[in-house]
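A short worksheet on the structure shown next.
Rest of the complex left out; these chains stay put.
In order of appearance the chains are A and B, and numbering begins at 1 in each one.
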Amino acid sequence: MRIEVLDHGYVELVDSWGSDERFIEAARMSTGKGFQGWDTDLRLLRYLWTHKHHTPFEMGGITVQVKAPLFVFREWHRHRVPFSYNEMSARYIPLPNENYLPTFVGVSLRSHEAAESANNQARGAAARKCSQEEAQKWLEELEEVYKIAQAVYEHGLELGVPKELARLSVPVARYSVMRASSNIRGWLAFMTLRCATQAQWEIRQYANAIAKIIQQNFPHTFNLWREENDS
Amino acid sequence: MRIEVLDHGYVELVDSWGSDERFIEAARMSTGKGFQGWDTDLRLLRYLWTHKHHTPFEMGGITVQVKAPLFVFREWHRHRVPFSYNEMSARYIPLPNENYLPTFVGVSLRSHEAAESANNQARGAAARKCSQEEAQKWLEELEEVYKIAQAVYEHGLELGVPKELARLSVPVARYSVMRASSNIRGWLAFMTLRCATQAQWEIRQYANAIAKIIQQNFPHTFNLWREENDS
């Protein structure tokens, strides 16, 4: 199950363990009983979730492989506990020449939204909005920087500059790849922060992909999370 | 897969995820390659382990159900990260009347070992050794305390004392049940501490049961751990 994200990225399920039933079984440890069927136990699952009894949701999880730009990984890696990561390393191989380039429609649209939001709060001069033509032109400049940065990267490698130094010009838009693993409690906390409208649009696309995978593997739990995060 | 431990306890596999191959794949993220077959990759696994590159071993794990005396759980629960626990609660149900009773041979034997060890270090009077007859007699006293404690427990419950208070007389030998989950890095750290001869004999039996389960599900990783911990 691989979900394409942004221009070159993806999220792919590697492993899934546990299940909605396992969360019920874990919660029922306290009274020595097991899973009783969803007729009764959907209410228990809801009770656990709404009363923030979150430890049973640690009894399942997923591991994914993710390809994303560095600035997305920088935000992702702030999720410390209970996450595990293994990532491609520019110390050991030259990072492949793929960089994130937004669409000009997207850049312009988000500029307008940001300006609206800023103007609503501001007391001074109105925030500037970027037209589609300006966005288009700026993205051409951006592509040009990517090329120049890559040329210097490759030139360094040819000259014998160690990989770990040659990479200094690599932009934060550069794609990398990692495996990430966590229990479901951790993934739901990730989704709560990163599917939210305040999250940067790019990491939101990744969080939405994670949400789809959770939905397939832990449907009852996913529904509870969605109810809370839709309103 | 249920392994009997002590007089009333057990360890039972609930879920296992990931594999030795997954650890290799995670480690290979750094260079963008995958699993190459054990001919080559056994060397890589050994390298990871001996050079303490432990994060790839977080890409797999097991969940178990455990029945053990409270004093064993007290030691177990000191393992905080990356462990998850859900346990039976004496606030919600009366703990079943099962208590750990060692064998008289075991008590006497361990008394002799402890005395040897103490006498080797001591400067004063020799440490006392407990004979098998004395051990037998003391265990009868112990069983008697268990009975009296249980009678007071049950009497309290009958009188209407809340469960959470009625339990005050319950001895640390009382059995309880939990689910415990962790990644393999966590379980190996648990085994390193709790399979060791310095660990209390009782928790060592549980750690050995965990080791058997790890051996079945992560055989190559287990072998590396055993080489290091046998010497």
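As a working rule, contacts are C-beta pairs under 8 Å (C-beta built on N, C-alpha and C of every residue); 3 or more make two chains touch, one makes a residue touch a chain.
Everything numeric in this text was worked out from a predicted model, so none of it was measured.
Q: Total subunits of the complete complex, with 2 given?
A: Whole-complex copy count for this file comes out at 4.
Throughout what follows, only the chains that are shown with their structure count from here on.
Q: For the two copies subunit A and subunit B, what is the rotation angle that overlays their Cα atoms, in steps of 5 degrees?
A: 180
Q: How many angstrom lie between the CA centroids of subunit A and subunit B, rounded to a whole number?
A: The separation of the two C-alpha centroids amounts to 37 Å.
Q: Under the touch definition given earlier, write down the residues of subunit A that touch subunit B in their complex.
A: It is residues 14-18, 22, 25-27, 29-32, 55-56, 58-61, 63, 81-82, 84-89, 91-93, 96, 177-179, 181, 183 of subunit A that touch subunit B.
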